[in-house]
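Sharing a structure, written as C-alpha cells. Questions coming.
Here the complex is missing a single protein chain, while all its other protein chains stay put.
In this document, chain identifiers A, B and C correspond to the written order of the chains, with residue numbering beginning at 1 in each.
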Amino acid sequence: MVFDYRKIFREIADEITDMNDLGHVADYIPELKHIDPDKFGVHLTDITDQHYDFGDASEKFSIQSIAKVLSLILAFKNEGVSIWNRVGVEPSGSPFNSLVQLEYEKGIPRNPFINAGALVVSDILISYLDDPKKEFISFVRELAQSEDIHYNPQVAESEKATGDRNSALVHFMKSFDNIENDPNEVLDFYFYLCSVEMNCRELSRAFLFLANYGTDPLTDNRILTPSKAKRVNAIMQMCGFYDEAGDFAFKVGLPGKSGVGGGIAAVLPGEYSIAVWSPRLNNRGNSYKAMKFLEKFTTKTNTSIF
Amino acid sequence: MVFDYRKIFREIADEITDMNDLGHVADYIPELKHIDPDKFGVHLTDITDQHYDFGDASEKFSIQSIAKVLSLILAFKNEGVSIWNRVGVEPSGSPFNSLVQLEYEKGIPRNPFINAGALVVSDILISYLDDPKKEFISFVRELAQSEDIHYNPQVAESEKATGDRNSALVHFMKSFDNIENDPNEVLDFYFYLCSVEMNCRELSRAFLFLANYGTDPLTDNRILTPSKAKRVNAIMQMCGFYDEAGDFAFKVGLPGKSGVGGGIAAVLPGEYSIAVWSPRLNNRGNSYKAMKFLEKFTTKTNTSIF
Amino acid sequence: MVFDYRKIFREIADEITDMNDLGHVADYIPELKHIDPDKFGVHLTDITDQHYDFGDASEKFSIQSIAKVLSLILAFKNEGVSIWNRVGVEPSGSPFNSLVQLEYEKGIPRNPFINAGALVVSDILISYLDDPKKEFISFVRELAQSEDIHYNPQVAESEKATGDRNSALVHFMKSFDNIENDPNEVLDFYFYLCSVEMNCRELSRAFLFLANYGTDPLTDNRILTPSKAKRVNAIMQMCGFYDEAGDFAFKVGLPGKSGVGGGIAAVLPGEYSIAVWSPRLNNRGNSYKAMKFLEKFTTKTNTSIF
Partner (left out) sequence: MVFDYRKIFREIADEITDMNDLGHVADYIPELKHIDPDKFGVHLTDITDQHYDFGDASEKFSIQSIAKVLSLILAFKNEGVSIWNRVGVEPSGSPFNSLVQLEYEKGIPRNPFINAGALVVSDILISYLDDPKKEFISFVRELAQSEDIHYNPQVAESEKATGDRNSALVHFMKSFDNIENDPNEVLDFYFYLCSVEMNCRELSRAFLFLANYGTDPLTDNRILTPSKAKRVNAIMQMCGFYDEAGDFAFKVGLPGKSGVGGGIAAVLPGEYSIAVWSPRLNNRGNSYKAMKFLEKFTTKTNTSIF
C-alpha cells in the first residue's frame, strides 16, 4: 500500500495538538526535566529510502532506554545465542516485584530491557570490547549513518548520582555470579549508554535494518542474521514498554522500544522504521503523545503486524 | 510466497519423529492422561480455502485453554471495550506470584488467558447469555463450520473434582467484586468450555477469521471488526503461552494459544491459520513437539510477523 | 508485688478518657458496626481468685479472632504435637503477601492465628469432634466457668455473607491437601467460632489457666500440660496481633490475642489473666484504646515477661 505519510502525520498532529497531554516530563534525573515539554517530532524511513518527517524531527534528545536495544544488538552479534543463558526473553509482569522475581530466578533477569537485564548486557559488552564506550558509539553511528552522535556527560553524571537502585541490582546479581566485571564499571557504562542523544531521523535510520530482516537496505550491510533480527523484534514486542507492552501491542501493534526521554522507536517488518518524540510521559513511563500518535498512525494506515 | 506446505509438513514431521520427545502428558486431570502420547496432527487453512494437513489432523482432542480465546471473542463481541475494565491485557510474568499479583491489582486479572482472567470472561458471558453453554457451543460450531463439536462430560467432571485452585481464584475475585454470578455457576461454565473437543481441521477453521482481519474469508461473515480482531491477536501474542509467551514470540513469531491437551492454534494475519496437536507437554505446560514443529515451520517458510 | 489494680485501672481510664480515640469500629461485618464505640471494659483475674474490673466488664461483645486461641487449645489437646505438621508457629510478616506465602509454603499456614491457620484448626476439630459446635461451646463454657456463653447467629451469617476471601483460602489449601472436610462445613464452623460472645470477666477467666502453666488454679483442672500451655503462650506472643505482634511485645510485653470486636485477652504467667474491650480499632485491626490501656498498665505495674 502507498500512503502519503506526511499528510497523515499532519492530520494526526492536528488531532494531537488539541489533545490534553496528560503526561509529565521525567524528573528523576535533573537534567531531563529542563527539556521543553511541548517538543514533538516524528521521522519515518522506509526500506526504499523514502523519508517522511514532521515537527522537531531533527532535534536531539536523550534516547535513554532505547539504547538498551542498541546494546542488545551489539551483544547478540558478539556473544550469539549463549547470551540467553544470562538473560531471559519473557515479559516481566508488574514492576512491583522485580526484585523478588530476580531472587526467585537466581539472578537471571527476565529480559534485556528491564534495568537488571540491560545491566547484564552491559557487563557482557565490557567483557567483549576493548574500549566499550568508543566501540559502542561507533556502532551506533554506523547504524544511524551519522557521525554526529554523542553522549551527554551531564545526563550520565546525573543518572549516576541517582542510581542507587541500579547499584543495588548490580550487586544483587553479582551475588548470584551473573555479573563478571566491577559493579562500578558496569554502572558507568550503563549510564553512558542511556545518556546518548539522537534525533528522530537518526533513530529511525538506526532501526531500519530491523524492518529489513537484519540487513541495512540502503548500504546492504548485514547487521544481524534474519533469524536474530526477528528475535530482537520479538523481544521488543514482548518487553519494549515496561508494564505497558500488552497495551502497546494491543493498540499499536508494532515491535518497538520507548525511553523516559520521551522517544519511541518502532518497526514494521518489510516496510518501515519510525521514531516519535514527545517528552511528557504517562504514568507507566512511556511518552503519552508518542503512544497516541502511533496508535492513530497504525490505525489510519492499517499497518500493524497483527 | 507460495509454498508446498504439505511437503514441508512431511519434512518437519520426519525431523520431529527422530526427536526425543521430552514432554509429559498432562496428568492433573485423570481423563487427559489416557490419551495416546504419540498422536501428532497438523492442519493449515489459508484464507483462499486451501487446506494442508498431516497425521492425526481429524482426530478430536480436548482443546482446554484454547477455549479461552473462543470465549474471549464471544465476550468481546457482546461486551465491547468495557470488558477491559474487568480484565487487563498485560502478560503476567512468572506464575509463582499469580495470586499476590491479583491481590496487588485489586482482583483485576492481568489478561484473559490466565485462569483468573478466563474465569472473569466466563462470568461476563453468564451475565450476557440466556443459555451460556448452548450459545457458546453454537458459536464455536459456526466459527468452525462444523456441527460435530461437543464437550466431554467426563473431562468437565474431572476438572471440577480437581478444581480447588480455580475455586479459590473465583472466591478471591468475588471478594474484590469482580465476579457477578454464583461462583459455582462460573466454575461449572468454565470447566465446560475447557472440556470442548475439536480436531486440528476444526480448530484452524475456527481461527481463520483472525488471519483475515475479523471476517471469515470463506463465508464473508464478520465475526469481529478489524480493530477488535487485531486486538485479540495482540493478546494471543503477548499472553498465549503462559510463562513461555516470550519464547514462542522469539522462536515462532505468530500470535497463538496453547492448551494442556497438547493443541496449539496460531495465525499469520493475511495468510493462514494453523493448528498442531501433540499431547506431551514441556515443563511450562505447552506441547513440546507442537512448539518445535511451529518453530521449524515458520523458519522454513520464513513466515513470521516479525 | 501487690498492687491495687482497681486504683490503677481508674487512673489509666482517666488518662485514656481524655485521649482522642483514633480508631474506627470494624465495619466489614454489618453486625459489628452497630456497637456503641465508646464502650470500655476491663477485668483482671489473678491466680488466687482475686478479681478487679472496670467499666463495661460484664457486657458481652463479639470475641472474633480471640476464639482462635480457644479452638487452638481444643485442637492441641486432641491432636497433640502432630498439629504442627499442618500449621506452623512462625509470625507471618506483613499481610500483603499472605497468599503468596501460603503458596510458597505449600498450603501450610504460618501460624494458627492468621485466618488460613485458624481454618486448618477448624478443619482438624471437625475431624475430631462428633458435634463440633456443641462440643466447642461446652469447652469454652467450662474454661470460663459460665453457662451463659452463646454465639450470635446474625454475626455468623453476616461473616458468611462477606467471607469470599476466607472461601478462597479454604479452597486454596484444599488444592494442597491441607483441608480434609467439606470447605463449606469448615467455613460454617469457623464463622460460628468467631461469632461467640463473651464479656471481659468470662474472657479473663477462660484464659486464666494459661497464666498457671496449664491448670485452672481455681478448679485444679488440668487443661493442658505445662509444656503445651507454655507453647500456646509463645504462639500468642509471636503471632497474636496480626502485623503488630512486635509492637505489642515491645510496648506491652505480655502474650495475648486480639479480635476485631475490640477485645484483647492477655496473661502474665504466674500472676494473672486480663481482658480489655474497646471497639474502635487502629489501622492494623487491633483495639486502639485496649492497646494503650495495656501499655500503660504493664508500665505502671512493671509487669511484663521481659
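The rule is simple: a residue touches a chain if its C-beta (ideal position, glycine included) is under 8 Å from a C-beta of that chain, and two chains touch if they have at least 3 such contacts.
In this text, all values refer to a predicted model and were calculated from it rather than measured experimentally.
**Student:** One chain isn't displayed here. Which of the visible ones does it touch?
**Tutor:** Taken over the complete structure, the missing chain's partners among displayed chains are A, C.
**Student:** Could you tell me which of C:A245, C:V260, C:I274 or C:L294 touches the chain that is not displayed?
**Tutor:** C:A245
**Student:** For the chain not shown, which residue from C:G41, C:P91 or C:P109 touches it across the whole complex?
**Tutor:** C:P91
**Student:** Which one touches the absent chain: C:G163, C:P269 or C:G285?
**Tutor:** The one listed residue touching the chain not shown is C:P269.
**Student:** For the chain left off this view, which of C:R231, C:K257 or C:R280 is in contact with it?
**Tutor:** Of the listed residues, the one touching the omitted chain is C:R231.
**Student:** Write the list of subunit A residues that the hidden chain touches.
**Tutor:** So the residues of subunit A touching the unseen chain are 96-97, 99-100, 103-104, 164-165, 167-172, 174-175, 183.
**Student:** Under the stated touch rule, tell me which residues of subunit C contact the chain that is not displayed.
**Tutor:** For subunit C, the residues touching the absent chain are 88-94, 96-97, 100-101, 104-105, 110-111, 226-227, 229-231, 233-235, 237-239, 243-247, 249-250, 253, 255, 269, 299, 302, 304-306.
As a working rule, only the chains that are shown with their structure count from here on.
**Student:** On C-alpha atoms alone, could you tell me the rotation angle mapping subunit B onto subunit C? Nearest 5 degrees is fine.
**Tutor:** So the angle, rounded to a multiple of 5, is 180 degrees.
**Student:** For subunit A versus subunit B, what separation do you get between their C-alpha means, in angstrom?
**Tutor:** Taking the mean C-alpha position of each chain, the two centres sit 31 Å apart.
**Student:** With chain centres defined as C-alpha means, what is the inter-centre distance between subunit B and subunit C in Å?
**Tutor:** 48
**Student:** Where does subunit A touch two or more other chains at once, residue-wise?
**Tutor:** none
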